[in-house]
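Of the protein chains in this complex, all but one are displayed in their positions.
Chain lettering (A and B) follows the sequence in which the chains are written, and residue indices restart at 1 in each chain.
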Amino acid sequence: MSDNSTAEGGSPSARQDVPDEPPVVYRLDPDCTIDEIAEGANYLVTVNGVVDYGVFVDVTDSVSGLVHESGLDGEYAVDEELVVRLAEIRENGDLAFEEIDPADHKVVHVEHEPEITPIDELQRGKTVTVEGDLSQIKQTGGPTIFHVGDETGIVATAAFEEAGVRAYPEVGLGDIVRVNGEVGLHDDVKQIEADDISPLEDETADAARERLEEARSERAAPEAVEPLVEWDAFEKLRPDLAELARLLRRTVLEGRPIRVRHHADGDGMCAAVPVERALSNFIESVHDDPDASRHLFKRLPAKAPFYEMEDVTRDLNFALEGRARHGQQLPFLLMLDNGSTEEDVPAYKNLAHYDMPIAVVDHHHPDPEAVGPLLDAHVNPYMYDEDYSITTGMMCVELARMIDPETTDDLRHVPAVAGISDRSNADAMADYIVLAEEEGYDHEALHDIGEALDYAAHWLRYSSGHSVVSDALNVGCDDQDRHEELVEFLSSSAERDVEEQLDAVDTHVKHEVLESDARLYRIDLDKWAHRFTYPAPGKTTGELHDTKVQETGDPVITIGYGPDFAVLRSDGVRLDIPRMVEELNEELPGAGVSGGGHLVVGSIKFVKGRREQVIDALVEKMADADIDEALSSTATAFDE
Amino acid sequence: MSDNSTAEGGSPSARQDVPDEPPVVYRLDPDCTIDEIAEGANYLVTVNGVVDYGVFVDVTDSVSGLVHESGLDGEYAVDEELVVRLAEIRENGDLAFEEIDPADHKVVHVEHEPEITPIDELQRGKTVTVEGDLSQIKQTGGPTIFHVGDETGIVATAAFEEAGVRAYPEVGLGDIVRVNGEVGLHDDVKQIEADDISPLEDETADAARERLEEARSERAAPEAVEPLVEWDAFEKLRPDLAELARLLRRTVLEGRPIRVRHHADGDGMCAAVPVERALSNFIESVHDDPDASRHLFKRLPAKAPFYEMEDVTRDLNFALEGRARHGQQLPFLLMLDNGSTEEDVPAYKNLAHYDMPIAVVDHHHPDPEAVGPLLDAHVNPYMYDEDYSITTGMMCVELARMIDPETTDDLRHVPAVAGISDRSNADAMADYIVLAEEEGYDHEALHDIGEALDYAAHWLRYSSGHSVVSDALNVGCDDQDRHEELVEFLSSSAERDVEEQLDAVDTHVKHEVLESDARLYRIDLDKWAHRFTYPAPGKTTGELHDTKVQETGDPVITIGYGPDFAVLRSDGVRLDIPRMVEELNEELPGAGVSGGGHLVVGSIKFVKGRREQVIDALVEKMADADIDEALSSTATAFDE
Partner (left out) sequence: MSDNSTAEGGSPSARQDVPDEPPVVYRLDPDCTIDEIAEGANYLVTVNGVVDYGVFVDVTDSVSGLVHESGLDGEYAVDEELVVRLAEIRENGDLAFEEIDPADHKVVHVEHEPEITPIDELQRGKTVTVEGDLSQIKQTGGPTIFHVGDETGIVATAAFEEAGVRAYPEVGLGDIVRVNGEVGLHDDVKQIEADDISPLEDETADAARERLEEARSERAAPEAVEPLVEWDAFEKLRPDLAELARLLRRTVLEGRPIRVRHHADGDGMCAAVPVERALSNFIESVHDDPDASRHLFKRLPAKAPFYEMEDVTRDLNFALEGRARHGQQLPFLLMLDNGSTEEDVPAYKNLAHYDMPIAVVDHHHPDPEAVGPLLDAHVNPYMYDEDYSITTGMMCVELARMIDPETTDDLRHVPAVAGISDRSNADAMADYIVLAEEEGYDHEALHDIGEALDYAAHWLRYSSGHSVVSDALNVGCDDQDRHEELVEFLSSSAERDVEEQLDAVDTHVKHEVLESDARLYRIDLDKWAHRFTYPAPGKTTGELHDTKVQETGDPVITIGYGPDFAVLRSDGVRLDIPRMVEELNEELPGAGVSGGGHLVVGSIKFVKGRREQVIDALVEKMADADIDEALSSTATAFDE
């Protein structure tokens, strides 16, 4: 109660001792209730009736009592004020006062302390007071809509000043407010029609914020889930994932939108879909509004191996529109299976200025020194001396389960899909596959799901394809047959197209044996492959490479190139592509070489007119590269 | 009435004879009305008053009467039950009962049989009962919206369980239900606020479904329309079209969405626009909601000569989203001027699994054995030994008229546009042109409309361009001047662009005379034509070809090729392009040749690096091809 009494004094609450010294007289807000007075305390009251045995006095609008003539010193007319002491609260509820000498008392104003209703207990038709911070303020053509969040949920509150005019301009995003009003429905979702919105201030606000923070931190804590499989290497990453789960739950509790950009391939989908599902569930539980996740969560594919300028510009514009039009906070950006490299730095640098938190879960070779300082979280196996074989899908299944453990039953097969899709050679793969088999997926089914996702991603281009992707991955799909039919359709189409492509390039692949005894395969994809179709150059090179590795069993390097790009894949040879790019840039000025990748997978760009020199120089470097039979390329090369 | 009495017995309805044997006593539902009782029948009743001349008894909440002491055997207190026979319904409505011995009677429970209101007779403010099946179940943030359809229409029904919680989870799509509630308005459209939704079960449901089926079948029957012109060849297709009209009307009556994919050229538009109009009208009449067709009908252009994987993926995702978000049934897919060939098979195979019926109306050379088993309907003149000269536009005008004869006045000129646009040489063309002339269109106007549609389709790319296309074709355009201006603008722009293109390529066309005396024209479109503009390679080749045919009067073959494709056109030479593709694939491994077409029109793809060999081999084959002066290419080649 002390939070709400003004600074000068204590509280008259019956739940506290009444202070005798210094003598205090309380002046109560008219809306204070019987619960806010206490026997023995002194009150400034107003006469509302004079009878021959005393005067009736009002303490507040709803609290009255009698000063018997025996306890009355002066004479009072109606509406006069006097100072009294509450002598007794009788059993029948009657209050008996006695007048005291006001001379040496100090008046303390007591604000009404209403009963605060937790947001998740709001009932339609009730008049309530809620307390929380403002997570969104949307000006409509009519009322202003304030989204107020406490530790239990977030609710919309409509306040009307004048059509289209911002109500309560004195409160802003993040402010702690107290809202009084009636709970109604808007578009069938609970909404408070505000009678009053008041900012809490100073210590009161601080204390409330502290309470809110504490409660939210507690609720944000990730759920404890048992690992799906025992895997020591993975456990090193678990604390990072738990921290990110906390951050994301926290973000939802704060009503901030979340935008996911994920690599548009099998592993990327296996990462993004579980997180989408878990966060959508959590958002809906916080908002008690089935549409909330549509407004607050967005998943989008990323075509390039880094955060492209086109995507950044669009995301930023979208974020700013969300703020301008809907009064939303800027979104939290979550990069999945993408975003770990230096090429992402410029984008991150800018977004950081924009109050857009960024987190990355990725298993591509990272540049943690470059990106780390710009990220709010960065989970990557390479930072723990592990490698790509812990795929992003594997990590995100655990992340999703920490956010919402109830997703678990839908996700047991997903790590196996992710691992097969990205050709993880992790020891744990066997366990993941057993787990999936227990759910009814054999190895071929898992492989087909990965291919189906990859194929769907290709044709969906810039659209997220929510339903088709969920059905293909069988996460939240309510019909097993449909899932199987879809996967069969997509994966067999993919297989057919890959076969056609390999048929087309087959006779044109150039083969040589390098000095290191590694085999080098080269293919001009612009000339010999079907263009602008599936599989695109990256996937085509990968499929060709895999065929050659399988056929020969030797160390193999494969280069697929077009007019101004080349895709590189290696098994058994250490290429170190970033270094090669650096060297090529020095050796071939004006070739405009750029690109990325790591030891065994990469893609580079150059200007069309220097293609021959670039490819020749590359081959030369590859001839000198060390054999390392442990190294194997994954299928994670990005498509052109 | 028997539908609703429980299984044990018959009915006491006055409309039936009262059974004497076996002796039956009816226990009526409290909400049964006076219409549900009959003189001579026995009832289990409850005493509601005792007077000295007898007892007053309640048969139901609204049906009461007197058992006169003369007909009373026992003594009864209020609330006691007894068995009586309805001796007489007096003229003033009074009911006279007499007690009977209940010993050897069998009690039969009679459910109240409410009056069922046909959906097209719903009146705002009335409380009604409707009966029908569920065509859509949409969960909103508030109530669940059930779309209920009977033989007269479909109406939305809102039922509220808890905000965002599915009401009546026991009923599902396709179930037959009885809905009781008040007719209100939602967004200005009639909607029932449900007090109760109960599934009918077992025989009752079967009988209701049978009635509904029968009534719908009757309503689905296509309207009898007189052919616009007398044409025997066309009449062979009429039964197929009527069957498809029935299927589409039926689909609408069942509340299933319809999605049209049509070839993006003149004939394709002439096919799709009339069908769009007729179906939209019918949808609106069934739903009594002008917005219904926006939710339930979608027309989209198809750029490729077959159902492309990108389109399939998007359509499927859209269909699944419609189900997930709006509780819609998956759509009926209608392919127009497209979809008859083997290349469509993979897509169809998958969609069939998805409960997405598919129908095709096309005049491209079909592969009926491949696609036939996958389609719910396939109308194609080649299946009746007719050919492309019966254009899809001609067929779809008749189809549209069968769906909604009132479209006729808007469509009389459309077959002529379709025929000229696709250069039909059908005998009936003369009649179609006369028909159009009677509507005020001369030959040039009809030609210009076709060119305008083709031009608009090019620039609209993936958008349907509803208004601009309707105005250009003058279907549902309310302003003749606007139509004419638009056609003038589009067709003259098209003509100018074609001229510029032909000017550009003119001096670069290579000409030779084949051994067969046919003339062969070749043009490298990548090198000599304006790229990425109108006319695209297919149209450019066609226009060039037509010019040469007209100039020479000889048999002519034209090949327009780019880096990895070639477009073929022939007049007077039998090419049989599918066979050529097959042969090329054998002769040139690694050329990745694919493609399609028929005797005189086709397009093929290959890998860039084998262009020369492919073109050379093609020319060789053409030199050997038979002259057949009756053969002429149409303009239906698809643009690249």
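Everything below uses one rule, namely that a residue touches a chain if its C-beta (ideal position, glycine included) is under 8 Å from a C-beta of that chain, and two chains touch if they have at least 3 such contacts.
The model shown is predicted, which means the values in this text are computed figures rather than measured ones.
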Chain not shown: contacting residue from A:S64, A:Q139, A:T533 or A:Q613: A:Q139
May I ask which residue of B:D52, B:D187 or B:E515 touches the chain that does not appear here? B:D187
May I ask which residue of B:V47, B:L300, B:A504 or B:I615 touches the chain that does not appear here? B:A504
Could you tell which one of B:G49, B:P169 or B:P290 touches the chain left off the display? B:P290
Full-complex touch with the removed chain, picking from A:E80, A:D188, A:D564 or A:E587, is A:D564
For subunit A, which positions touch the chain that isn't shown here? 139-143, 163-164, 309-310, 312-314, 316-317, 319-321, 323-324, 346, 349-350, 353-354, 564, 589-592, 594, 605, 607-610
Just checking the interface: what residues of subunit B touch the absent partner chain? 185, 187-190, 288-291, 456, 459-461, 463, 465-469, 471, 481-482, 485-486, 488-489, 492-493, 496, 500-501, 503-508, 524, 526-531, 534
